[in-house]
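Omission of a single protein chain aside, the complex is shown with its protein chains in their original locations.
Right after this comes subunit A.
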Amino acid sequence: MEEDDSYVPSDLTAEERQELENIRRRKQELLADIQRLKDEIAEVANEIENLGSTEERKNMQRNKQVAMGRKKFNMDPKKGIQFLIENDLLKNTCEDIAQFLYKGEGLNKTAIGDYLGERDEFNIQVLHAFVELHEFTDLNLVQALRQFLWSFRLPGEAQKIDRMMEAFAQRYCQCNNGVFQSTDTCYVLSFAIIMLNTSLHNPNVKDKPTVERFIAMNRGINDGGDLPEELLRNLYESIKNEPFKIPEDDGNDLTHTFFNPDREGWLLKLGGGRVKTWKRRWFILTDNCLYYFEYTTDKEPRGIIPLENLSIREVEDSKKPNCFELYIPDNKDQVIKACKTEADGRVVEGNHTVYRISAPTPEEKEEWIKCIKAAISRDPFYEMLAARKKKVSSTKRH
C-alpha cells in the first residue's frame, strides 16, 4: 500500500501532482476518522447495551449472554439470533428459533414481528414453524386471531402482513377443517376482522361499521358462496364486545430500522425554489420515507419525503448525469407532501412538485431507483386484499 501511495504517474502537471498529494493526505485523514468513528460507535453501542440493565445485573452472571442476545434481538432481530447461535445458546434450526420466539421471554414483540416478516427463505420457514406452534383447533376465527396477534406485533409493511396472514390462514384451516372453503376465504375474513376491530375501537376512526355492513362486505367470499350469517354475526359481536389485545407499541418500533436503513448515501438534489440549485445531501431511505441531511453528523433531517403515493422515473438532465425524479402520478402541478426544516428551525411544507435527484454513478442510480420502488407503496392493503377477494369470489362463478 505504501508503495502504491508513493507512486506518481510521470505525465502529471505540477498542479496535478499537488492535487494527488492532497488526495493522499485526505486518505490518511479519512483512515483516522474511520477508526475514530468505529471506536465511537462501539462505545455508544456499549452504552446502549448497559442502559437500564440494573435489574438484570443481579442474575447477569448466569444468563449474561442470553440477556445480551435478547437485547441485541430487540435492537436488531437478525443480529440477535446470530449472536445466540454463535454462542451456542440457540440451535440454528427454524424449529428452535420459532420456539424461542414463541416463548418470547424478554423479547420485544415488534422485533419478533419484524423477524418473522422478513422475506428471507429461512425466515419464512421460521414463520411457518412459529405458526405451527399455535393451536387453533375448535377456536373460532376471532379467538384464533386473538391468540395469534398477541404473540407478536404485526409489522406495518403490506408484504410482511400478507405473508404472515397467509401462514395464519393455512394453519387455521389445517386446525379447523371444513369451516372455510379455502385458505383464501380465511385470509380475507381475517383481514376484514382486523379492520373491523380497528374501525370499531379506534377513536380516530369515525365510521363505525354495522353488522350489516360487515356481512355485506363479506358476501361471496366463501369461494363465491356466502358464509353463514350466523357465523359472521358472532364474529362481529365478539369483536365489538372485546377488542383485540394488540401488543403495545413499546416505543422501540423504529429502533432497528435505524441500524439497517434500506439505503443511504450522498445524492444531489435540485432545489424547489425559484432559483434552482443542486445541493449535495445525505439521503437515508427507511420507513417508506426519504430523509435528507445536510451533514452526515446531523441528527435531524433537513427534509422528509414520505414516499406514499409517489412514483419514480429516470430522467435526463442537461446539467447532471444519472438523474431520477419522484413525482405524483397523474397530478402535474400538485405539490408533493413533504417537509423540510428551515435554517431557523421551523418545519415547513415542501414546495416541490417533483424531486429531481442525481446519483454519483449509473450503478448507484439503478440501486436507488430499485430501493425506492420497493419502498413506494400505494394502498397496499387494499390492493392486496381486493386481489385476494376477487379470487375467492370468482372461484365458483366460472
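Rule of thumb we're sticking to: a contact is a pair of C-beta atoms (placed from the backbone, for glycine too) under 8 Å apart; a residue touches a chain by one contact, two chains touch by 3 or more; residues count from 1.
Convention: contacts and distances are computed from a predicted model.
For the omitted chain of this complex, the UniProt record lists the protein as "Connector enhancer of kinase suppressor of ras 1", which is one of "Connector enhancer of kinase suppressor of ras 1", "GPI transamidase component GPI16", "MICOS complex subunit MIC10" or "Cyclin-C".
When the missing chain is restored to the complex, the residue among A:Ile161, A:Cys186 or A:Leu270 that touches it is A:Ile161.
Taking the complete complex into account, A:Pro209 is the one of A:Pro77, A:Pro209 or A:Gly272 that touches the chain left out.
For subunit A, the residues touching the chain absent from view are 1, 4-5, 7, 9, 11-13, 15-16, 19-20, 22-27, 29-31, 33-34, 37-49, 51-52, 54, 72, 76, 79, 83, 154, 156, 161, 192, 194-199, 201-207, 209-210, 212-214, 216-221, 246, 248-252, 254-255, 258-260, 264-266, 268, 280, 282, 284, 287, 289, 291, 293, 295-301, 304, 306, 320-321, 339, 341, 347-349, 358, 360-361, 367, 379, 381-382, 385-386, 389, 393-394.
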